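The other protein chains are all here in position, but one chain of the complex has been omitted.
Labels run A, B and C following the written order; every chain starts at residue 1.
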Amino acid sequence: MNGQRSQIRSLWVESGVAWVALIALLALNMALAFLPLNGLNVAANLFVAFVMAAISGLFLMGLRGDSALVRLVAIGSLFWLVVMFALTFTDYFTRPV
Amino acid sequence: MSGFELLPQQASTQAPQTDLLYLFLVFVSAAIVILIVLLMLVFSIRYRRGSAAPRPELRMLTTREFEIGWTAGALFLALFIFGWTGSVRLSMLAAPENAIEIHVQGKQWMWKIQHPNGIREINALHVPVNEPVRLIMTSEDVIHSFFVPAFRIKEDVVPGLYTQTWFKATETGSQHLFCTQFCGTQHSRMIGEIVVMNHDDYARWLREQPQPGDLAAEGASLFKALGCSGCHIGNSAIRAPSLAGIYGRLVHLSDGRTVTMDDAFIRDCILEPRKNVPAGYDPKMPSFKGEVSDGEILRLTAYIRSLKSTGPSG
Amino acid sequence: MTDAAIGQGMPKAAEEPRSYLDTESFVSWLTTTDHKRIAVLYAITVTFFFLVGSGAMALIRYELTSPQGNILSDEAYNRLFTLHGVVMVWFFLIPSIPAIFGNFLLPLMIGARDVAFPRLNLASWYLNFIGGLFVLYALLAGGVDTGWTFYTPLSTMFANGNVIAAAVGIFITGFSSIATGINFIATVHLLRTEGMTWFRLPLFVWAMYAVSLVFILATPVLAITLVLIMAERLFGLPVFDPANGGDPLLFQHLFWFYSHPAVYIMILPAMGVVSEVITCFARRQVFGYTFMVFSLVAIAIIGFFVWGHHMFVSGMSSYAGVVFSLISFVVAVPSAIKVFNWTATLYRGQISFESPMLYALGFVGLFTVGGLTGLFLAAIPVDVHVHDTYFIIAHFHYIMVGGSVSALYAALHFWWPKVTGKLYPENWARFAAILMFFGFNFTFFPQFLVGYLGMPRRYHVYPPEFQTLQVMSSTGASVLALAYALPIVYLTWTLFNRDWKAPDNPWGATGLEWQTSSPPPKENFRALPAVHSAPYHYHETGEAPDPRAQDEAEQ
Partner (left out) sequence: MSSATLSQEHADSDLPPSEPWSNIAEETEAASFGMWLFLGTEVLFFGGLFLSYTIARFLYPQDFLEAARHTDIYLGATNTIVLLTSSLTMVVAVRGADLGARRLVWICLAATAALGALFLTIKGFEYWEDIREHLVPGRGFAVQGFGATLFFSLYWIMTSVHAVHLTVGVILIARLAWLMRSEPLRLPDLPVYGLYWHFVDTVWIFLFPLLYLAGRA
């Protein structure tokens, strides 16, 4: 049972590191939102959000250790999302104002 | 008219171009369908079960060559048709400079037409033959679509958006106008006619219409009545951009965008002034959303267009 | 090799295996997790909705025989074509081949005992059924008059009908599609039997795999679009409403992001069916198997990039239109490859002409016409003229009815012995197939002509010069209705007649589904088969048909 206890402790430590990183990034994101970045705020905010999502995906959802198949599903859905945005914006970017 | 004509009347400059493409596609399609059907028939008969035809093994390599061959052939054909149709489309996009400008408003379930001199029609449009006509269209309620089969033109008429199309009629006579975007209960009754007249008849028709005072003049009185003139005149107390001679020019906005001052932009400025603040000005103008109708916006736009660089008078 | 000889290769015990049809009780059907029974449940509901949609169509065609629009009121007509579209798209065509034949055959073809998530599979049927009830309620409680496309702002701010109930129904049934898609993908990835490598999968399985990709990637976008419609209509939270600054074209982008791929949901399964049938009756390995596989997947993927060709005249930027036009031309290529390959499969075959084969050959012809007229719609100047006219109606009915429904009937006749253990009167079936081909062309070819002449769709009052062609079309429709009804009658009849018992493999086909009994036992195979060869091992050089089943080892 002692072995189990130390395993549980290292589980808390490992997961806790991810949690601390997420909270820190949240704080960073809030700070970035208030800085006068000349309209780049949204880019900075979204970049930090992507990093947070990556931590969540890789460490919490276990993509790090998952099969190539599962990773393909994750990447595939993001690819389709990009297609949806890109082709819709071919319209909005070229519309006469 | 009998029901057995295969093409509608060609009554605009676009019509023969569209029909040429159409007939080319019909030809290509027919050739392919005949080829496929013929092959299927021949194989079905020759290789019917139990027939004496020899059936030696197909070599793998032959299969590959065939596959690559018809993939490449289909791709080439597709790209060729795209190149042709795409360039026809782009060349037909812009209306000629000297086109007559007609405003079209769709409304459940009628077409409201306004000529540049203010003459209004409902469910009918009179135009001269051999002159380009540009249609600037918007809708008061739902999406409609302006379709004249004889001209081979169609464009949706969208609320909150100005869409455009144009035509140059080549035949006199009356043509169908259909709404082709389903717009509610009486969609199939939202029809009208385009009457194409020769120049003399058109001039006579114009003379016979009651003269409602032209759009720009109506716009000028609205411009005062709505209080626009309080700010948009050069020497007023509140600093607002002068509108003199501005139509068709480029405007720099405070968020760094540059836009052309056109009908859609003027409409936007009236309804949503805070979205488009010109560089160097404060966002002070109130929104006129709900206070002006689409018809009034048309008149205001006509007025602004009529302003020369001297500035609005009185 | 004859049927009997194939039978010897099977582990056939002395006692007859219990069939999945041997029923304990009615409740056991409603709580079943057996993919074969779920397929039968789907078959019942899909047939019901087919009849509902056809009934609406009959009234529409009757109304269109007269140009004055004096048989039905404006409202009634609008509600009928909306009903026809909604029911036929979401409750007939989309579930038809995947949910009936996909469910039944996919595990059998790959040598599995069931799909990966049997309970989810049952849930998908209930979702489809409940969604259908909502739509029927919408129909009875006032109807919907927006067209199946639900364009805003008509659907949100102006239409009087029961848009919410219909949208809820479609939303719910969307999740049934998603559940089916997830199930099929997981099943193909994880449950293939020993030796069933990816490139030994029958093309029907590949088609199901491709269509599942579309199910799971396109359907959610429809779902969220319907949520936005409901929010706008029910709670006054505008997103598309131009009176509040929304952009109605955004709705069209989202809607067609789903609905164009949805066309491929309807045609990809049909392609899979036809590949099975043609190879079997031509006694021939499919021509260019790998090209067939890649073109299926290519259609599923590129099909996502072309939705803008529904919007050439919508007010969308003309430059975006050119981009979408280019991609739309490109997606024609894999479809062309398939047509050429089916034709070439006949070459040097041993062709016989049983009814499934007649339906399949009819499919190839009608699909070719439908596909080629698609080029007209990708060509912008032509599309500007024919958009929203009867030309479009004719085009997509050639794909969905001439294509998908022909293939559905091919599948029905091909696998009827396997599903029910019954044969059917072959000559009646051949007659129905031929009648359908001619009835179909008689109905829909005139619509190409009347469309190019300029008759808009969704008109029930129309200029009299279009009447001749409309009457022709309505006449053809009654022939077509007969051709659709006939098989339903004689197939149902065989169910109640003891004389039509089918052998396990009546066509001498090579797929694994034919190597088990007809109808299959509950557990599909007494022992899971191992696969030793590529599919469609009919004959290589032989002068006589010499099929080798997939689970038969090479001599």
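The definition used in the following text is that a residue touches a chain if its C-beta (ideal position, glycine included) is under 8 Å from a C-beta of that chain, and two chains touch if they have at least 3 such contacts.
Just so it is clear, the model here is predicted, and its values are computed rather than measured.
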| item | value |
| --- | --- |
| Contact list for the unshown chain, restricted to visible chains | A, B, C |
| Contact with the hidden chain (one of C:157, C:178 or C:322) | C:178 |
| Contact with the hidden chain (one of C:48, C:62 or C:117) | C:117 |
| Among C:246, C:381, C:439 or C:511, residue touching the chain not depicted | C:246 |
| Residue among C:122, C:228 or C:531 touching the omitted chain | C:228 |
| Chain A residues that touch the omitted chain in the full complex | 4, 7-8, 11-12, 15-16, 18-19, 22-23, 26, 29-30, 32-37, 41-42, 45-46, 48-49, 52-53, 56-57, 59-62, 66-67, 69-70, 73-74, 76-78, 80-81, 84-85, 88, 92 |
| On chain B, residues whose C-beta touches the chain left out of the figure | 255, 271-272, 274-275, 277, 283, 287, 289 |
| Chain C, residues in touch with the chain not shown (by the definition above) | 33, 107, 112-118, 120, 178, 181-183, 185-186, 189-191, 216-221, 223-225, 227-228, 231-232, 235-239, 244-247, 250, 253-254 |
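The rule is simple: only the chains that are shown with their structure count from here on.
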| item | value |
| --- | --- |
| Chain of greatest Cα-centre distance to chain B | A |
| Rounded Å distance between chain B and chain C, as computed from the means of their C-alpha atoms | 36 |
| CA centroid of chain A to CA centroid of chain B, Å | 44 |
| Inter-chain centre distance, chain A versus chain C - centres from mean C-alpha coordinates, in Å | 38 |
| Overlap residues in chain A, where contacts from two or more other chains coincide | 96 |
| Multi-partner residues of chain B (at least 2 other chains) | none |
| Residue ranges of chain C in contact with chain A within the complex | 189, 217, 221, 249-250, 253, 257, 304-305, 307-308, 311, 316-320, 323-324 |
| Partner chain C, residues of chain A touching it in the complex | 69, 76-77, 80, 83-84, 87-88, 90-96 |
| Residues of chain B touching chain C in the complex | 1-8, 14, 17-18, 21-22, 25, 28-29, 32-33, 36-37, 39-40, 43-44, 47-50, 53, 55-58, 63, 66-67, 70-71, 74-75, 78-79, 81-82, 85-86, 88-90, 92-93, 108, 141-143, 145, 147, 149-150, 152-156, 158-161, 163, 176, 178-189, 272 |
